[in-house]
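These notes concern the structure reproduced below.
Every protein chain of the complex appears in place save one, which is left out.
Note that the chains take the letters A, B and C in the order they are written out, and that residue 1 is the start of every chain.
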């Protein structure tokens, strides 16, 4: 049991259910003296809020964050920062039907197997709303990193079969389309593709890519707490993630050593760097000063209106169609969640010592 | 710093360097009363030992394990099990050259960046020999799991472009070829491919697949300590891993929800199960009773004799060729390491509570 | 930094400051299916609430707890239980004076040394109000223990020089006097003693004793996580504690082995027990089935109106008198805090495995 905390020095614990009184996080180990206000966090939460585009669930939630502790006179005190987002919309629905069967692709069955029963309202603790606490905490981490010159760029690499074209990569475009894609044309194609799938009562997955720049060499530990191992755990702890890769990732399996090794060279500043970045900025579990690059594969939204078979509480095989409007793709809203988990992990690595920070 | 321990209840700490006095592990939290002897562990260590085939480094190491504590009258006592493998071959070479430059694809540079200097003999702590402690500890975990009806099958799925044919999958074949491939023909082709690469002074990567069967539903925690998140960390903490995926993995990104969801059905025994296993046995971070299936992408051996550019201690750009005979592919020897990490993680999940064990 | 969590399986994290928006705790790892409501917790909080008697600070606080998550349909779900107590009285005072100097016996100076500044309102994070989160979480632990037949009795053993008479020990009396003393006459004497000290603008300390009965043999681990070591940490983490002892405690230093050893005998039920309980129910760090008995020494309230010397922000030596009415003794209100920490520690030991629970 337990398992709702992550991080060694910069520790984040989340709590809350989809339809309980609220959700939140407690951040322990945040350095003292960092200017922090609710707006710093709200901008991140707004990126994952429902109802932001035509392609997300229309559930109305303000998702307004409140800082309950750990900040005094506008600065962090070094003691726990308690964050809360109250649920506004928690009593609107009859959940008796959903309580009666196991939704394919959801955690209904495994929660029952583990705990004997479950909070069936909107997925309870296994809801995507759990990520609110992650994003709120990640916003704090990202702010601290930014002040140290560490920036994180996260975007949608693909939705279904629609992938961005590297040659058309445009950072400015990311926040201009509902999919957070850095390629205008791909975003347009993704919209059309989604319209089609949604019309069929179906959903799709995709890939998110994240680039962390400015991390000094020396972050991460050599054995179990490798920086990439900690990132793998952090990213895989996001509900819908089924794959994670760093640098060239799965492509390395087909590469030769002579292709995959990043040769060391002297940079323009006379410092040692690498000519290429196949390793994604991490060697032997430790950052090498290059951009940290990783990708996460996100599964299709499990809630679909298309008819599915399942089993109900009485042990009968039944057919269901999950009503209501659901996100036909989780990827765009998961972008900021991936970014938050990256921020938490990199900051914790920096604070865990070994190098000046 | 630190970071050489993994596991919450069944905790494993490894120590040791490639060319130090030895390597080992301390296993804390092992249940009491389990029959255990050195042979139980040695069979696992032999699977990763060098010199087992024509395709591994000919370094001569007995890799004989000794149990120093925690076992009394043939049974575990519940107190720490200290395991040691002495290095036999540690003084045979002049390392002054290797100490003078940074090997591409190795952790030489990042260790220097983090610690200010490094044990340059054979990679020191970042050597693949560090996995000896993992495999020794994993053998204990695997034995405990086996007695509970949980079995782990791990094998090479691909080496370079040579992939096993699902239709020719033959479990018996795995231990009959030097690549641990469950497909005789693919193994033959892999051998030929490797001969070719080696002749060019080059190396290749591959993919390892692991299937854990018999895990009851309910293992893993819903948020950060998801079973797949803990597996992701455990597997990604193995030096050469650059990608990790569970179930359909990266393929989910292109799948539709209607294809990817595993519908619930009643099994022949009347119990609830799923018709398919796209999710790889884990939903919402918790095992669902199905086989747990995951894959790891392994990069090509970084040590190659082909000429590479790098930078030396004096800050000069130089060309090097790494002499000696190295494994042209790490994959086959990494198979048992992946299996060991899977065993540790699943056992720790089982012991961490929530379900009877 | 960090350090606001305790417990391995049943983990408690507290947050909040004396004059912030509120205080709370997140309990992770609570078993599922336990009936729980706010009243279960409120009865514990009421025992530490200010204004309960003539001998506590008259600060008006309802200290009403709210469960924000982790309970569904009246039962714990196995996921984090978030508890909050809002501060009602947080804006009533001018703290500019207190901000300008270091109060002797308080953490003002050490917080400044550590963090560079501090939330000076009522002690901020170092306020006794931080224990609200502990007591709320401890109430849950105590409830679970009670259902398993484990009961905790905690009371005041002494206030200043006034000590209870063992021969007049009366359990029923504990909740009948404002000092939680199990001896009516001692309580009366304590009241008179306190009136006298208060009249002098002074404060006093005391000793709290705790008896945990019903703990089965086998709880605790042999080395660093000894049950008594974990109790020592838990109790010493309460602000005003300066001493901790188990069983005969410091008296063992003057005892002989033949006096101090508890001889094993057969109990009336034919089971092995001990004739005496000098060890306080713990041998080798593991419970032996006997009552667990420990004591904590509590220092006098540091806030006194008597004139004291100190140093202000400008580095000047000054004289101060801390105004307002403060508890002349913390001991009575700390009784339930000690009980809460004992409950958390014993439950965590039980859940950490090795014996059936």
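Convention: a residue touches a chain if its C-beta (ideal position, glycine included) is under 8 Å from a C-beta of that chain, and two chains touch if they have at least 3 such contacts.
A quick note: this is a predicted structure, and the numbers were derived from the prediction, not measured.
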Task: Touching residue (missing chain; options C:28, C:61, C:183 or C:245) - done: C:245
- [ ] List the residues of chain C that touch the chain left out of this view.
- [x] 1-6, 14, 102, 104-107, 109-111, 113-115, 125-126, 130, 158, 160-161, 197, 201-207, 216-226, 228-237, 239, 242-266, 270, 272, 274-275, 279-280, 282-289, 297-304, 306, 308-311, 315, 317, 352-355
Open item on the list: Even though one chain is hidden, which residues of chain B still touch it in the full complex?
Closed with: 1-5, 9-11, 13-17, 20-24, 26, 28-33, 66, 68-70, 72, 75, 77-82, 84, 114-119, 124-125
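In the analysis below, only the chains that are shown with their structure count from here on.
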Task: By number of C-beta contact pairs, the top two chains - done: A-B
Task: Separation of chain B from chain C, taking each centre as the mean of its C-alpha atoms, in whole Å - done: 46
- [ ] Give, as an integer number of Å, the spacing between the C-alpha centres of chain B and chain A.
- [x] 26
TODO: Send over the residues of chain B in touch with two or more other chains.
DONE: 222-223, 352-354
